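With one protein chain removed, the remaining protein chains of the complex are shown where they sit.
Which chain is which? They are A, B and C, in the order written, and residues in each are numbered from 1.
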Amino acid sequence: MNAMNLTRRFKAVRARTVELCAPLSIEDQLVQPMPDASPTKWHLAHTTWFFETIVLGAPDPEFNFLFNSYYEALGPRVERARRGMLSRPSLERVQAYRSDVDARMETAIAEGRVDSELVELGLHHEQQHQELILTDLKYTLGTQPLQPAYRTDLPRAASVGSPAGDWRAFDGGVVEIGAAGSGFAFDNERPRHRVFVEPFRIATRTLANRDVQAFIAAGGYRDAQWWLSDGWSFITAEAITAPLYWRGDEYYTLGGMRAIAPDETACHLSYYEADAIARWRGARLPTEAEWELAASSLDPQLGNFADDNAFHPGRGSMFGDVWEWTQSSYLPYPGFRQLAGAVGEYNGKFMSGQQVLRGGSCFTPRDHIRASYRNFFPPGARWQMSGVRLAEDGGRR
Amino acid sequence: MNAMNLTRRFKAVRARTVELCAPLSIEDQLVQPMPDASPTKWHLAHTTWFFETIVLGAPDPEFNFLFNSYYEALGPRVERARRGMLSRPSLERVQAYRSDVDARMETAIAEGRVDSELVELGLHHEQQHQELILTDLKYTLGTQPLQPAYRTDLPRAASVGSPAGDWRAFDGGVVEIGAAGSGFAFDNERPRHRVFVEPFRIATRTLANRDVQAFIAAGGYRDAQWWLSDGWSFITAEAITAPLYWRGDEYYTLGGMRAIAPDETACHLSYYEADAIARWRGARLPTEAEWELAASSLDPQLGNFADDNAFHPGRGSMFGDVWEWTQSSYLPYPGFRQLAGAVGEYNGKFMSGQQVLRGGSCFTPRDHIRASYRNFFPPGARWQMSGVRLAEDGGRR
Amino acid sequence: MNAMNLTRRFKAVRARTVELCAPLSIEDQLVQPMPDASPTKWHLAHTTWFFETIVLGAPDPEFNFLFNSYYEALGPRVERARRGMLSRPSLERVQAYRSDVDARMETAIAEGRVDSELVELGLHHEQQHQELILTDLKYTLGTQPLQPAYRTDLPRAASVGSPAGDWRAFDGGVVEIGAAGSGFAFDNERPRHRVFVEPFRIATRTLANRDVQAFIAAGGYRDAQWWLSDGWSFITAEAITAPLYWRGDEYYTLGGMRAIAPDETACHLSYYEADAIARWRGARLPTEAEWELAASSLDPQLGNFADDNAFHPGRGSMFGDVWEWTQSSYLPYPGFRQLAGAVGEYNGKFMSGQQVLRGGSCFTPRDHIRASYRNFFPPGARWQMSGVRLAEDGGRR
Partner (left out) sequence: MNAMNLTRRFKAVRARTVELCAPLSIEDQLVQPMPDASPTKWHLAHTTWFFETIVLGAPDPEFNFLFNSYYEALGPRVERARRGMLSRPSLERVQAYRSDVDARMETAIAEGRVDSELVELGLHHEQQHQELILTDLKYTLGTQPLQPAYRTDLPRAASVGSPAGDWRAFDGGVVEIGAAGSGFAFDNERPRHRVFVEPFRIATRTLANRDVQAFIAAGGYRDAQWWLSDGWSFITAEAITAPLYWRGDEYYTLGGMRAIAPDETACHLSYYEADAIARWRGARLPTEAEWELAASSLDPQLGNFADDNAFHPGRGSMFGDVWEWTQSSYLPYPGFRQLAGAVGEYNGKFMSGQQVLRGGSCFTPRDHIRASYRNFFPPGARWQMSGVRLAEDGGRR
């Protein structure tokens, strides 16, 4: 990418982050409602720290301690669970920090003094945090007694894709997955490699709220036979009887409390719930190879993304709406090499105890996603915009 | 108190609370750095809720849920540890709530429609929360990486009282303690009653930082022989090796980080530390009867109080500077009767697992304190402005 | 006590401990069902260690590590919660250890080479552990699915004392409490000293199961108004709805499961429950001074003690049956001096966070108790043989 294009993209991505915060009060941007859900202010500062430290290579010692997330190579940092305790630096100070680093970045790009691949990594990093801002904010607002809306003017997602649930069949065999070519991809998507896939079918539609309601009505949350052992322990210990944010016949959305729409894609399900519901349906979750094979013929740009400002799933294609849990644990691809230097910690060190999710969600920026994109979360994660697409063994019928 | 005086006092106390918050940012007023240290915004709202609910008897259902502290009789409430999660209602909304309730209170007082004893209780309640605002805020600011000062223009406390450490001797015998007369006192200070006290001596001065430094230098924090069993477990589990806020040769004060002043009264000591240091000195803590007997001849108005705006202990009389731990557990006086109604929960239900502290501190409003005043905290509390005055057996020498 | 009498008493106390273990299997003597309830084998070894280490002054290094309970001055030791993990040394080895130390002790006593006061302390220590053997064993057996009886041939306790519940009235005034004279008493019972006591009445009978059943029927365990704040948190967190060992209409006793006898003294109540039930009855718990004053005219030898082998409360005097919770926290008496040396840790260091209980129980050896005897446990302790005697303000009516 040439300097002008890089500058344009840098400005656009950075501006979008600020835009997402516009409806929020200073207080909304400070709260950390649980260790995994960081304050908006922290996200604003951390993404800026990434450019200052990783791209410009000029860390501010104080901000390096405050806003380093998990890079052991870059020194000690604020304990994750205490990010919401930082009333200082103020939001205003963080905003000034953003402006300052933006100016330095723009100069550096213009003068050709930056590694454009690192800039691109920083922008994709920023987009991931745009998604986290929305995800964490939903938890911040949605777990408060007053349950305030983020915005009350949000459009509803249009329903695209196949009208009725159906299966697409694949013959399998030796196929290739992983990022091809030289376009941007995270290190964990590489190398592109061969895998052997048995014949399988994958659903054209995600599971809807109607399906989850049927599982609940069938006593699914009280019947151990559908659950992984860890999953049963999890829902028992946490007293979970429905997806996160469900309260009776309503659920919390970024547009406020709404009646549960039966036809919308179900969201905020943990892997355990996704697996149990799939089992109850006599099906299973797809592997990530199956998912990628099925998605590779679709246009990633279609679908309901954060750019559409619905911030809630409709009912659509494999891309957008919800991140789809796969049966695959998050592990290195054959021949995986993590990036050199501190950014080597970006993805590789998390390759244990997590499941892969695919396809992006209504919280994901549209130009951030690819068929080969691997997201990953622990099986008990529910605050993510995650849902279910079924698969089953066997090919064309 | 007549209506005019009551109105004057009401306005003064309420205004002082607001004044204490003036140096704080919106963000400073939201943070809850641990379950025991509530956000300033919560204190502002809770004290207002007290007037609205207890005095005016007209609770707002939403605010009753949000700002009830611990009154079981008044219904369910936000979990204590989550007070800092409330970005809504905003600080601005809480300030408007204060103004609204102030207006209604002033009208009601003027029209004689309030129980003036309840108003007085509400004002003393507000003063307790003024103290907690400072106490909790010190924890909020003092445990952040940037350690910001609350104010940088704070005067230093003057040193009053006896110049050198010495003992005052008392003959003991049957004496009376507890609140006498009809002036305001909390229910737990009543009834005034007789106790038998053996001859004792009590120190004219509190322990100073110099004394704590000597204890540290003597290995006191590593030597089990000085400690209560629970205390030894406590400092071992928490890896405590010095008073709270000490970092090397400095400590955090509301005026920012300062060199530890050897002659100042030591503060932020738990009961366990107070007891251990007293034992190491070959002395003990006073009982609350001894303390009250010794204090009853002193003027409670003298001393370093919050009104002096030092917000840090100097070296003075039994009143002000630091709350002084006593050897007495917080238990009912003979013939104790808690107040009728919800306010019965104010003091009585906390009479287990806590120790009595006496005398007020540099965080306490001057006109809030009495010789009979009983404060109480669990033995591991360190974020309170608490210190040590020694006592020993035997009378005049 | 001369050597011959001391030897006789030494043999008798040591033999009684062994006798208590006779009905138990090797396995029964190993289990530690919770950190507070030590294995019988550990008690057998620890009491022997006390004589070897404290009295003979000749600690075995290995056994000193294994069987030191909490004496910091005597070095490190097995973590309390892991006492039940010690399959070695075997019970047989521990029994041989007892025989060996018994022989050495008897020789040393005969030869006048021991401090007879320390021997006496060791014997009272052994008697305390006889009681703990029964107490802890009840928890071991009573919390197992098979709920086995300790013995099936236990006699029922006779009902002695006043036939109907009534009050005894006392005028109070300046009275003396604490151990008088030179007979054996623990350091925490001394010095005898004066206290001022207001007029009070104390119940002639302990509360019976019938009274607890009435409290349950009145919804007492679900009504916050009767509970200390800590107590309400405690029963809520632990889901407590009845005394320990109650299962429906039956309870576990060392004689096995039995129908709850309405007229028997209620037992296995925590301080929180004792306080709540007293409050619900419109009364309160006695202070330890009140209790001791009332008990001082009674014969401590009367009552239902462990020597009677009922191991379950009947309905009787202030001595025996159940330890009676007092309103008094466990604190030092004025002028308290703990013993010199390691035995100084025996009592003094536990003087925080505990409540005093008085009178001994059906698990206590008869000749172990005195009117001045102070037992102490944390307010949540339920596995002790503890119950309730009511008191109220005011004197003769």
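The rule is short, and it goes like this: contacts are C-beta pairs under 8 Å (C-beta built on N, C-alpha and C of every residue); 3 or more make two chains touch, one makes a residue touch a chain.
This one's a predicted model, so the numbers in the text were calculated from it and none came from an experiment.
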>> Going by the stated contact criterion, tell me the shown chains that border the hidden chain.
In response: A, C
>> I'm checking contacts with the chain that's been left out. Which of A:Glu198, A:Glu238, A:Asp263 or A:Asp299 qualifies?
In response: A:Glu198
> Out of C:Asn2, C:Ser90 or C:Thr236, which touches the unshown chain?
Replying inline: C:Ser90
> In the whole complex, what residues of chain A lie against the chain that is missing from view?
Replying inline: 70, 72-73, 174, 193-196, 198, 224-225, 227-232, 271-272, 275, 284, 327-329, 331-332, 334-335, 349-353, 379, 393
>> Suppose we count only contacts with the excluded chain; which residues of chain C make the list?
In response: 25-28, 30-31, 33, 62, 65-66, 78, 82, 84-91, 140-141, 143-146, 148
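What we mean here is this: only the chains that are shown with their structure count from here on.
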>> Let me spell it out: compute each chain's centre from its C-alpha atoms, then which one is farthest from chain C's centre?
In response: A
>> Measuring centre to centre with CA averages, how many angstrom lie between chain A and chain C?
In response: 59
>> Two or more other chains touching the same residue: where does that happen in chain A?
In response: none
